[in-house]
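Worksheet: one structure, shown below.
Right after this comes chain A.
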Amino acid sequence: MDRSLKARLEARLADHLAGPIRQRHDQTEIRIRPADLLEVMRTLHDDPDFDFTIIADLAGVDTGTTMQVVYHLWSAKTTDWLRIIAEGMPREDPRIPSLTGLWPGAEWMERETYDMFGIIFEGNRDLRRIYMPPDYASFPLRKDFYLPDDSARSPGGGARHVEQPNAPVVTSTRAPRRTVRG
Partner candidate 1 sequence: MTTPTGLGHHASEDDPRIMLDGQIGQYEQVPPYPPRTEREAEFYSLRDGEMFLNMGPQHPSTHGVLRVVLKINGENVVDLDPVLGYLHRGVEKLCENSDYHHVISQIDPLEYVSSLFMEWAPVMSFEQLLDVKVPRRAEYIRVLTGELLRVASHVLFQGWMALDLGGLAPILYSFIERDEIVEMLAALTGQRMLFNYFRIGGVNGDLNHEFMSRLGDWMSRALVQHEANIGLLNENEIFVRRMRDIGRLDGETAKRMGVSGPNIRAAGVPFDVRRAHPYSVYPELEFDIPVRGTGPAGGDSLDRYLLRLDEVRESIRIIDQCLHNMPDGPVMARLPRLMRPRPGRAWAAVESPRGLFGTYVISDGTDQPFRMKIHDPSFVHLQLVGMLMKNNLIADTMAVMASLDPVMGGIDK
Partner candidate 2 sequence: MTAISKSLGQVTTAGKVIIPLLLVILVVGPIATYLLATVAGPVIVDVLNSNLGIVRFVVAITGVLLFSIPAAFIIIYMELKVIAFMNLRIGPDRVGPKGAAHSVIAGLKVLTKEDFSPNAADRTIFTWAPVIVFLTSVMTFLVIPFGPGLVGAKLNIGVLYLFSVGGMSVVGLLLAGWSSFNKYSLLGGLRAAAQVVSYEIPLTLSVVGLILLAGTLSVDQLAANQAGWFTNWYVFRQPLGALIFFIAATAEANRTPFDLTEADSEIVAGFATEYSGMRFGFLFFAEYVNVFIISALMTTFFFGAWNAPFPFPHLTVALDPGSLGIMLPIAIAVGPLLVTLALAVPFWLIRTKAPAWQALLAGFALANLLAFGAIGLLTYISWDWVAGLIWFFVKSFMFVFVFVWMRGTFPRVRVDQLMGFAWKWLLPASLLNLFVTALAIIVVKSL
């Protein structure tokens, strides 16, 4: 845990933070609003105090109630991984600015997140489906997407409680199975 990083982040990004900074193990976590993403990221990338030059991961999260995009950054200035959670996107129309201006390599990660969650990254010039076929309609990693029912045919005949029989492939009206807080 890098306490000084927390102090620096609080000093520099105080007005962008949407929640408390949490630290656990070797990770520091900040929460921001999607609209602030580009500014925060640019600060983290360009400020010589932070110098987060390497993007380790970009993940979409469907909490069941809202959408999040989670970034993991690495810097030589700290011993911690920095996790940035852009939270509070509506599930119906999640939108967030694209990071491709800063890290062109985020393009495919954003495509993947779009493909799996339907999060639209504004500014990504190639936001199409990457894994699923282009005519595919639903977003498989959303929490209201159930695995197609093959339990009736599965050996043993036992329905696993995770596989809901006769679940529609995707319906946004149906309540998600599990949700996680924030």
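A quick word on the picks: all candidates are chains of the complex that A comes from, given by their letters.
Here is the rule we use: a contact is a pair of C-beta atoms (placed from the backbone, for glycine too) under 8 Å apart; a residue touches a chain by one contact, two chains touch by 3 or more; residues count from 1.
Remember, predicted model here, so these are calculated numbers, not experimental data.
Comparing candidates 1 or 2 against chain A, the one that touches it in this complex is 1.
Residues 24-27, 29, 53-57, 59-62, 70, 72, 74, 76, 79, 81, 83, 102-109, 112, 116, 125-135, 140-141, 145, 147, 162-163, 178-181 of chain A are the ones touching candidate 1 in the complex.
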